[in-house]
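Removed: one protein chain of the complex. Kept in place: all other protein chains.
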Amino acid sequence: MLNPLFATEATSAIFSDRARLQAMLEFEAALARAEAAVGVIPTAAADAIVRACLADNFDLVALARETAQAGNPAIPTVKQLTVLVAKADAPAARFVHWGATSQDAMDTGLVLQMRAGLASIEADLQTLSAELATLAKAHAKTPMIGRTLLQQAVPVTFGLKAAGWLSAVERSRTRIAEAGGAARVLQFGGAAGTLASLGERGLDVAAELAKELALDLPDLPWHSHRDRLVDLAATLGLLVGTLGKIARDIALLMQTEVGEAAEPAGPGRGGSSTMPHKRNPIGCAVALAAAQRVPQLVATLLAAMPQEHERGLGGWHAEWETIPEIFLLASGALRHIADAVAGLTIDPERMGENLEATRGLIMAEAVMMALGDHIGRLEAHHLVEAACRRAVEQGRHLRDVLAQDPAVTAHLSPDALDRLFAPDSYLGIAEGFVQRVLAARKPR
Amino acid sequence: MLNPLFATEATSAIFSDRARLQAMLEFEAALARAEAAVGVIPTAAADAIVRACLADNFDLVALARETAQAGNPAIPTVKQLTVLVAKADAPAARFVHWGATSQDAMDTGLVLQMRAGLASIEADLQTLSAELATLAKAHAKTPMIGRTLLQQAVPVTFGLKAAGWLSAVERSRTRIAEAGGAARVLQFGGAAGTLASLGERGLDVAAELAKELALDLPDLPWHSHRDRLVDLAATLGLLVGTLGKIARDIALLMQTEVGEAAEPAGPGRGGSSTMPHKRNPIGCAVALAAAQRVPQLVATLLAAMPQEHERGLGGWHAEWETIPEIFLLASGALRHIADAVAGLTIDPERMGENLEATRGLIMAEAVMMALGDHIGRLEAHHLVEAACRRAVEQGRHLRDVLAQDPAVTAHLSPDALDRLFAPDSYLGIAEGFVQRVLAARKPR
Amino acid sequence: MLNPLFATEATSAIFSDRARLQAMLEFEAALARAEAAVGVIPTAAADAIVRACLADNFDLVALARETAQAGNPAIPTVKQLTVLVAKADAPAARFVHWGATSQDAMDTGLVLQMRAGLASIEADLQTLSAELATLAKAHAKTPMIGRTLLQQAVPVTFGLKAAGWLSAVERSRTRIAEAGGAARVLQFGGAAGTLASLGERGLDVAAELAKELALDLPDLPWHSHRDRLVDLAATLGLLVGTLGKIARDIALLMQTEVGEAAEPAGPGRGGSSTMPHKRNPIGCAVALAAAQRVPQLVATLLAAMPQEHERGLGGWHAEWETIPEIFLLASGALRHIADAVAGLTIDPERMGENLEATRGLIMAEAVMMALGDHIGRLEAHHLVEAACRRAVEQGRHLRDVLAQDPAVTAHLSPDALDRLFAPDSYLGIAEGFVQRVLAARKPR
Partner (left out) sequence: MLNPLFATEATSAIFSDRARLQAMLEFEAALARAEAAVGVIPTAAADAIVRACLADNFDLVALARETAQAGNPAIPTVKQLTVLVAKADAPAARFVHWGATSQDAMDTGLVLQMRAGLASIEADLQTLSAELATLAKAHAKTPMIGRTLLQQAVPVTFGLKAAGWLSAVERSRTRIAEAGGAARVLQFGGAAGTLASLGERGLDVAAELAKELALDLPDLPWHSHRDRLVDLAATLGLLVGTLGKIARDIALLMQTEVGEAAEPAGPGRGGSSTMPHKRNPIGCAVALAAAQRVPQLVATLLAAMPQEHERGLGGWHAEWETIPEIFLLASGALRHIADAVAGLTIDPERMGENLEATRGLIMAEAVMMALGDHIGRLEAHHLVEAACRRAVEQGRHLRDVLAQDPAVTAHLSPDALDRLFAPDSYLGIAEGFVQRVLAARKPR
């Protein structure tokens, strides 16, 4: 019931039971083709095997039941496949799964699923990146308050915030492309990683099989070395962390008392069952939930890495549901944030009001730096800190308090003070930073 | 495809989408009954609502789709329920979900699912406990080598090992019973936990509702205080840790080179797709996988506890799939270990052979303690350590090396040495420990 | 440098290297006394050992260096202790550590440290609980807005929020007392848990030793069954989760734009190096940091539970720094929150202003429920939802929009509408919930 909320339709399909089966069958079909090409099995047998490798031919319920007995889904899959092939071409049945081990089919199948999952994620990443670039550009000069430790600090621009999001998303794109590329490797080692049952032909078959599946051929089988998979999962974890950061910011900006930005609304979207006025930040909720779940799933994979000898006991099994779950959650969080950003309502007027909320306290640093030029940073700090305290106690604007302090007016004229209190006079090189990020962005 | 491997059929059903829906409907039905009993809504309306609260009446696919829009499954459930009630009894429809909020239905529904899940787990725990008690009793005097840091240490008994497992399982039973009891509380607070929409009748309805569902009435609603749920999840995590410990021990004992115990075999069970001789420790693999996954899922829940104000954003959502997953994995690991223990093959002969594997080195402590009585522990340690080194270097039995050392023979006669090297002469109070554990076990 | 920020002075001392050493020495001293009492070693030897068991007599730098070689700190500790005893009373040296193994000293020492740590934590818990009770009582009628998913929802009281915190803290007190009690057990099993080197006297010595240290005697040694420790750690994790929840709430209330509550200020406390006006929520930052770190540390312990045979390889070692870290972080977070709550500034006026922020939207549910009595909940929902939309679009107060809607005025008079929009008329049984929590609180 929750799948459509937490994952995209695309990745749900890619990591479904049926797709898991089909991916293993892709391996078995490609193996047969490769072995026929190399001359290890007859071409006719390969043809019969390839024809049987369709998930629709299989009984998923029986597979599930037998998996519980066999301990992994490849064993009953190979059994059903063998029966299917035998029905169509009895002699061909003996060549099913020739030279391979369960983990070869499962791992390579997983790699194929991940490749498809990454294509979907990379497309959404591109969309999100483009939307963020648009936002950063459009609001490069829109002043808003910067907040540190949840307290108003000094002014920034909304463009700077969006540029920060964009820059992080771009780094994730790069990382995912790299780790994804490195993980697109064939798994093929036979029972214990020597391809012994293929005699001298092991490497030829492996190379042909990799070509068939458009995967890279690794140095050696990696049945109990899972770092490539875990690296990719960790880069998805980093992406989800960045999505969580964007979600956190939007949700905070969307608070009733802040009101500077809002997720898009829509019929039936983010309503409350009892509070008709509410527009809940659903996309943020989903991304933040993912940002709390995925880190631990990555930890599961990292902690499962010390797998025993030539095939792990428990550690390997811990990956089977965990890796798909990471893809599902990452894709869902990404889609929700891409949608939220694409439809984000920005309220520059409210941003302006909030810049006035402290009655000038947020410009204290500007004043302090200006005063510091005359009387030193530390002394200026003390003087302005005291003025802030008075402003708070007396409920007055900091500008007015300062304007009555001879230690200040000795150095700053009323005009100078006024200029110091204009938020857009104290944005430093925010715009320059936005430009740097936009310039560095690769269109891809 | 993997569900039947990692979870039991019972918990899979209890935490299915359909059961999640039905549990929310139990809440809605009981709410209607309670409100009718207290006089807040008409009895006829309650009857109409109760009649509609059957999962079979609902369109799960539509619910899933609308959940993705609404942000939680309770909103579309209440909508569909209202439509269903309206069809049968239009005026009754206005009383659906009266005074409640989405989280009331979802949390109470979850509590009902957990209660059912715990009943299933507690039954399996009882079975496991009984099997372990049988093992501990049967092998209270069966000597085997104790191993520390994966090195042979000094003799123990298999009964002592089983008693250690049993004692930990019993502690888990107690903890789960307690945390489970504490978590069996109603959630009912309305929009923000004040039951404001029920005016003065809030507490009466809540008390009646708790009675209807046979749940405890908490001090106050706990929408953003999740400690009871997380506590229960943590006790399941502790159980899984203990199951993982048992699995680790069995898997290590089952190594080809050790061969002291083995999981039960069976047709199609734990075979290999390429190695016909193999009997894989499937139950251990599943329990060890759970022991690597559940800790992180518990961490997810713990980390999600700081939920904002009256309802969390993201933290709450992170629980929705995580809590069921913990129940599924715990139940599956438990069933697998219960089965493995029930059918465990013990090989006392092989245990005896392994006690001889070090040619007496494992009895070094026995000798050292005996010598220590005469020459002090530290000196005895040095002397025996040297003898061990010689025994290893020369490939001789430690007894023979010691028998030629005058510093030893000055204090220990050949007969004394022989007695010192009999494993069952150096079991201390292993049997007493087993008795203590058996005596403390509550039959329940 | 960070220790005084993240931990209390008390727990820092309790879990220092020196205290770790002293706790192991308490074990060695008590062991000697117990063995003398039972007659296993001479009283004079015990006296000499007891006299030497002072951390000040030891060379901590050498201990650290030798620990790196030996693989655990007990081995070099026992060596240094033996040398020390030998200097004072040569024959007594042979009885040092008699019958025990490294893990006996380390685990029992840890239990002693934890007992001291818990005493400190329980004292701070009592303080926090009392402060929260005072807050809940004082503000049982102070209206503020309830917020769900970071959006304004319906009114609650600050007392209800404080009662929610209090109720969770009380549950943590109970849990910690129980798990702490269960973890106060002796570890004493010798090399592999049989106490073999003490022959028939093992249980007598163990019982006497437990009495000496005022610890419970467990059914059997628990060298590779760590559930009691992990359970206690998990209850601390639950406490930290609740502290994080309180911190999250305070930090959100303390936002410049919300301003309903604030951590206490003080000279040098929570300032910024560049923004003189800032008052950072330091206590919340520390508690929230702990709430992000401790869950994973609990997961480390849970995941380390499947320890091999009679002593774990790696799993046990993973606990050595992790358990102290959990105590340090929990104690620090607790102290910070206790201080923050004790000095919390509450601003009921600002709470009142924020209740007006939505121009009546937060009272939509009140209106909907009142209307629902007349026209049904669903229809009322639609009608009020539409009115909310108009109020937002036109920037008007919801009351005014509703007052012009004949469908509303047909059922609600202007006076009735006014009453519906008074926040304190829609607090349900908030006060009753507060009373329930206060009544249930045990003074302890």
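Note that the chains take the letters A, B and C in the order they are written out, and that residue 1 is the start of every chain.
Keep in mind that, in the parts below, a contact is a pair of C-beta atoms (placed from the backbone, for glycine too) under 8 Å apart; a residue touches a chain by one contact, two chains touch by 3 or more.
Quantities reported herein were computed from a predicted structural model and do not represent experimental measurements.
Among C:100, C:154, C:246 or C:371, the one in contact with the hidden chain is C:100. Touching the missing chain, out of C:133, C:149 or C:247, is residue C:247. One of C:286, C:366, C:384 or C:429 touches the chain omitted from the figure, and that residue is C:286. On the side of chain C, the interface with the absent chain consists of residues 1-6, 17, 20-21, 60, 63-75, 78, 97, 100-102, 190-191, 197, 244, 247, 251, 266, 268-275, 280-282, 284-289, 291-293, 296-297, 299-300, 303-304, 313-315, 317-318, 320-322, using the contact rule stated above.
Although one chain is not displayed, its contacts with chain B can still be listed: residues 145, 147-154, 251-252, 254-258, 271-272, 274-281, 285, 296, 299, 303, 354, 357-358, 361-362, 364-365, 368, 381, 384-385, 388, 392, 398. Touching residues on chain A toward the chain that is not drawn are 82, 86, 91, 93-99, 146-150, 153-156, 160-161, 163-164, 167-168, 171-172, 175, 182, 190-200, 202-203, 218-228, 230-231, 234-235, 237-238, 240-242, 244-245, 247-249, 252, 288, 291-292, 294-296, 298-303, 305-313, 365-366, 369, 372, 375-380, 426-430, 432-434, 436-437, 440.
The rule we apply is simple: only the chains that are shown with their structure count from here on.
Superposing the C-alpha atoms of chain A onto chain C requires a rotation of 180 degrees, rounded to the nearest 5. Distance from chain C peaks, on a Cα-centroid basis, for A.
Separating the centre of chain B from that of chain C, both taken as means of CA atoms, is a distance of 23 Å.
Measuring from the averaged C-alpha position of chain A to that of chain B gives a distance of 32 Å.
With touch defined as above, residues shared between interfaces to two or more other chains in chain A number as follows: 251, 271-272, 274-275, 280-281, 285, 296, 299, 303.
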